[in-house]
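Below you will find the structure I want to go over with you.
Apart from one protein chain that is not included, each protein chain of the complex appears where it belongs.
For chain A:
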Amino acid sequence: MGSFLSQLSQSWGNIGSALVITVEGTIGGAILALVLAFVLGLMALSRFVVVRGVARTIIEFFRGTSLYVQLFWLYFALPVLGFKISSALLCAIIAFGLNFGAYGAEVVRGAINAVPRAQWEGAIALNMSPFQRMRLVILPQAWVAMIPPFNNLLIQLLKSTPLMSLVTIADLTFEAQQLRSATGQTAWSYLFLLVVYFILAYILTLLMNALESVAKARLGRGTGLRGIFRMRPADPTGKSLGAGLAGAGTEIEPVEAANLTSKTMGAGGPGGGGV
């Protein structure tokens, strides 16, 4: 224990820069994943079968192959074929972006589909173009439903960053292993690592909860920033969404509302949904 602590304080500088690398990998990957999630998610909702097909292929491929293998492919295999990506960190960010972007695309698609059909129809009745419907009406509502699953993905992404240590990047996991070999304290080294990842994950969760509270407030519901610790019981009235979206007396969750409306509205597309 004593040798562990003294080694820890000696290598504090290295651990600091390792923390920065881990955060860079997480944030960089998350930004790329977010962009890809929207691009692929919207493409997957297109009216055009070719566009949908391209999106589905990309999503299924990057969701269905291992992140570990994708990273190794970018870092070790691509240079053999003559494409060298300048830095290992950039390789990692691209791999994270592609992999988590594919998962995120399904979140985007699902959240957009869960916006009640009545909202599309309201937008059509005001003669909005397909792009305006999406931008002004649908996405601002779908966004709220995207945040909790995005938070899950963000934490998963953070917890995937130890893979970076396998492609020569000196991230937190790499430094913890250094600590372990220097002190022989396996348990303490990995406990330290667990705690640091947990703290990072919880900070991300609080930030995402704050984002969700703000987004909900813009829809005229939600509990303000006090809600970020998620200590409230479930809301059995479903007041969080019902009234405004689906109409008076039908206080139901968004997915159910979408199902209900699509059942009661019968067949036929909403005059060309999607963009």
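The rule we apply is simple: a residue touches a chain if its C-beta (ideal position, glycine included) is under 8 Å from a C-beta of that chain, and two chains touch if they have at least 3 such contacts; residues count from 1.
The working rule: contacts and distances are computed from a predicted model.
From the set "Phenazine antibiotic biosynthesis protein", "ATPase", "Radical SAM/Cys-rich domain protein" or "L-cystine ABC transporter ATP-binding protein YecC", the protein name that UniProt assigns to the chain left out of the figure is "L-cystine ABC transporter ATP-binding protein YecC". The omitted chain makes contact with just one of the residues A:L8, A:M128 or A:L206: A:M128.
Touch with the chain omitted from the figure is made, among A:Q119, A:N151 or A:S189, by A:Q119. For chain A, the list of residues touching the undisplayed chain reads 118-119, 121-130, 132, 136-137, 140-141, 218-221, 243-250, 266-268, 270-272.
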